[in-house]
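To start, the structure itself, in structure tokens.
Only one protein chain is missing; all other protein chains are in place.
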């Protein structure tokens, strides 16, 4: 009732630091006598190192040491110690562990020198000989080795495929309209603009302060502590600004290990930064092969649905993502079957990348639904509405909220969908073919426990902190809003800090869960602080608040007031003064209400409508117009949220048309491992994009009713684009990205 | 070799290696870390600065080539930027106001490229802005707000050129300190 700033389009509170160049990223912190480490990468894909000659490198001026598996320090022995908090089942990769080469680009040496130039030159002089062994990197050639992934802790957030329902085989065989189709997606790399770096500041007492590029400082701290057997209190990880993550920073990358190892051995501060090329030598979005069978009645009612996916993983870990579950939750087909398998290959373990699994699986089912709509001669949107479900058929439970129908309606209207001519190739201008397509997006609205601290300083300013991250999403800003709102303070009196393991523990930033997770902790800790303030007010002589309970008061304009009589008020500054000149500090944990939440399926939804123009001579595709309507609960800040969705939509354009890491399987090596060849959109590639937020109330997902917007923007885009391309050209491309050669 | 470069209005004499790139000179020797490195192939534009008034990718220029030149980095763009007084460049204001940034890593390069554009073309169309930014990659924003930020600046650019006399910002050793745990708030009156 006294909302002031939640829901308002507040400009970023970190904007000033970022437009002036003052925001410091991991490679920009420094220390006296900082040494520079440069990584030498394996040039083979599988085999052993037979010989290492570091003589020429060590002979150079300024070179301090070359670390290899032969001279690395003794470290934790058990695999368990190398498991970070986001590790999938398996044995994590250990840099410089032994002479085995497990994938191309694997770090095989770290050259440490006084300057970056010296280290970089010396790294080029390290000579390594290998005994090569045959490798396998091509998913499509090894589908016969597909197997179920191992299960582990990861399945808490990534459930296995749903149980089969009904009798798929029978229903499919008997269905009057059948569709069997498949889709292949290539590798993709996150490529945040900031290169992975760790600056390890070696303290006099051997304690480490690590400036790391990470989506979760606590995860890096945990990893370093385990691997190097250092108590938590002696490892502080700091990460105030992160130059994009998109999932790549969910697990500690090898530069962290190498920088810490070198700093401890040399008892000196060390920075290790990767090159753009080396950004292609760790986690990636896995290549996948999917198969979908749909059986329907002539009126479009789905009787049978089968969705099977096979993804690649490494030889050492079973990376899992949720690919096939979405289709079962989105459409109520009574007979359904799901399957998810992995193929271990000689490459690095894949890693969550924006809407992991979700954009993969939804791209497949939403293209399949489009194919089916043409078989049925039915409008694609009408087919979705025909099979719309108000209950999650996988779990047979309601959704906590689902305004997808409103998304379809509002986006279709904004786009002008009714003016579509259904026939493919029917909307042409000269040698430009025009196509309209649509698709659905779904993503999780998870909440995890988190902690936060709030302090009302002696001068009445609010300081709130939590060891979460802001990888560009707007966490600083929305947390500031939540805190300001809860205690009735102006934004300029609130400072929210994050990205430091000295702060209360919070999960990594990923999966669109930060707003709900950390936001809940911030709300609760500020409420707790409000309760402390009330206690102080009650203790005052003749206090009008003497009998007030917390529910009887509210906070506004730097004051606490009685709801029953708002003229009864007291300045927060007066209350701090009552505290004997001490700041008031509270710490709180927001827990998830599993009992309540477990009764519901909690998803954000979107509907996407897209127009493409295809140059018939060249096969080039332009996404000229796209409308996304999003139902993601409460929108805390339309400015940051809208930017998240637009950014996600552009990721969708990129996934559909541009982005792919191309492997030369003869060598097991990525060919386009730089930004001159790995195509991501530039400004001129992007045209009209429109975002609608559909009103949605949800009191189940978390105390704030927010679902998060980091992922939902990308999920529906690739399928909508692929469907629009079919509508434009009459050509169904079953591989993403849809590059020009595939359209000619 | 020794070079003399006027950076953000201040003349610097420095010893550099012949092979040192301008971007590393700015970042590692002058600690002007607002100029970022995002690739090795002159593709991303995160390192864009002005040399003698024109936008260049400082990763594709030797520090030696900038000898005798005037260099402006993002740290030199604000008209006034001290803890007490502050007047940002219209482009900086625009990027802040219009949410032309998320992670902020590409932002300095975007602003420097846009400043070069506005110098030649004070009222660019949306298409001209999009063309001018073809050498700058943003992975977060989807570009829409970047275009808006530049349009905003174009309509607010009545302010003077960046102050060349201003001291460059020398990055602190640890700009980010955790004031909650280092004691600001537990202090008493």
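Each chain carries a letter (A and B) given by its place in the written order, and its residues are counted from 1.
Operating definition for what follows: a residue touches a chain if its C-beta (ideal position, glycine included) is under 8 Å from a C-beta of that chain, and two chains touch if they have at least 3 such contacts.
By our rule, contacts and distances are computed from a predicted model.
Not shown: a single chain whose UniProt protein name, out of "Xanthine dehydrogenase family protein subunit M", "STAS domain-containing protein", "Allophanate hydrolase subunit 1" or "ABC transporter permease", is "Xanthine dehydrogenase family protein subunit M".
Contact with the omitted chain, checked across A:124, A:180 or A:459, is made by A:124. Across A:142, A:558, A:679 or A:732, the residue that sits in touch with the chain not pictured is A:679. Within the complete assembly, B:60 is the residue of B:60, B:82 or B:155 that touches the hidden chain. Of the residues in chain A, those that touch the hidden partner chain are 116-117, 120-121, 123-124, 617-618, 658, 662, 671-672, 675-680, 685, 739-741, 744. Even with one chain removed from view, chain B keeps its contact list with that chain: residues 1, 17-19, 21, 24, 40-43, 45, 48, 54-57, 59-62, 64-65, 67, 113, 116-117, 132, 134-136.
The rule is short, and it goes like this: only the chains that are shown with their structure count from here on.
Interface residues of chain B facing chain A in the complex, by the touch rule stated above, are 17, 19-20, 24, 27-28, 31-44, 46, 73-75, 77-78, 81, 88, 91-93, 95-97, 99, 101-108, 111, 129-131, 133-147, 169, 171, 173-176, 178-181, 184-189. Those residues of chain A that touch chain B in the complex are listed here as 11-12, 14-25, 27-31, 115-117, 191-195, 238, 240-244, 246, 275-277, 453, 455, 457-458, 463, 465, 471-474, 497, 500, 502-503, 581-583, 585, 639-640, 643-644, 646-650, 674-676, 680-684, 686, 689.
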